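With one protein chain withheld, the remaining protein chains of the complex are depicted in position.
Our next item is subunit A:
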């Protein structure tokens, strides 16, 4: 089959690799129709995610048809499914409690040691996201082996085209959980740093949850326009002083909750960001947390800080003082996709949520490398890239 493989920093190629097979009873093999490049794939592309090996197949947002199912799978051949990026067993304490992204049993034992050492506990398995999360082959390929296929993949009705449901795999529930972690009360002001796909879906979700106003912060004009079209008030940090603007837009109180939808490769103009970047460049490997610092600084006293952005290591000058003195609550985590999929699919089917506004580019899988380049280097215009395999129906 053909698959997008990581070869090194800023070097991804579509290559021919052997097809996957069923190995465990609960496995299924999915023939991918549509798969997307995620903003978090850019962290891998940029070489800031450790635990990558040349030849790894990327991609954790994908959907397609079941072509083979093990005896423990609940799927049937021919079923059309969207697959969550998190691999979850469904039976451990965490899965049973709805914390699917904290699954104890999906990261193979051999690859648990690294994150156990780094974070104190092992991460769960994730498709196409380094050997820290199992080294599972990802979905930017024609076929994928999907473990625990009785728990993860959600069947979707044939009348909903790929482009309407594909983002159930990651960014839609991730934006939703980011808003949920803000514990929104009617009339609240929510400030969102980053108008990438997750930030935009967080904007949409926060408004659905009853926020009074959502303020979206970025510097890409097109992305800010997309946020505005969803109902957010855009603030361009190249044009305005964000902290002052947020105070003035909230009557001197500050946002009730803030969302860091940027993560570890934060851009920005502030000196702290340059310091982070310099340390990343010389290989000290700290996370850039400029957006998170700014969000914590802006958040009102007793407010909530929600962090869907990907962070992977350690950060310097984390504002512990502001967190403690203002009594902030910090919530984060990889998304518990399985927890949110059914209700979000329902909202899509009911026409309450549209996800297709985000897609700027549809490319054949063969041109995936071009997709990475564009998504990284022309962020204003390339808001979301969907890759189509030969099995896809291009009408959507």
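The rule is short, and it goes like this: contacts are C-beta pairs under 8 Å (C-beta built on N, C-alpha and C of every residue); 3 or more make two chains touch, one makes a residue touch a chain; residues count from 1.
Definition applied: contacts and distances are computed from a predicted model.
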Please identify the absent chain by the protein name in its UniProt record; candidates are "ATP phosphoribosyltransferase", "SRPBCC family protein", "Biopolymer transport protein ExbD/TolR" or "Phosphate import ATP-binding protein PstB 2".
"SRPBCC family protein"
I'm checking contacts with the chain that's been left out. Which of A:74, A:91 or A:343 qualifies?
A:91
From the list A:54, A:109 or A:324, which touches the chain that is not on show?
A:109
In the complete assembly, which of A:26, A:100, A:223 or A:362 touches the absent chain?
A:26
Which one touches the absent chain: A:64, A:125, A:175 or A:303?
A:125
Among A:38, A:63 or A:137, exactly one should touch the missing chain; which is it?
A:137
Residue-wise, where is subunit A in contact with the chain that is not depicted?
18-21, 23-26, 72, 89-93, 96, 104-113, 125, 134-137, 145, 147-148
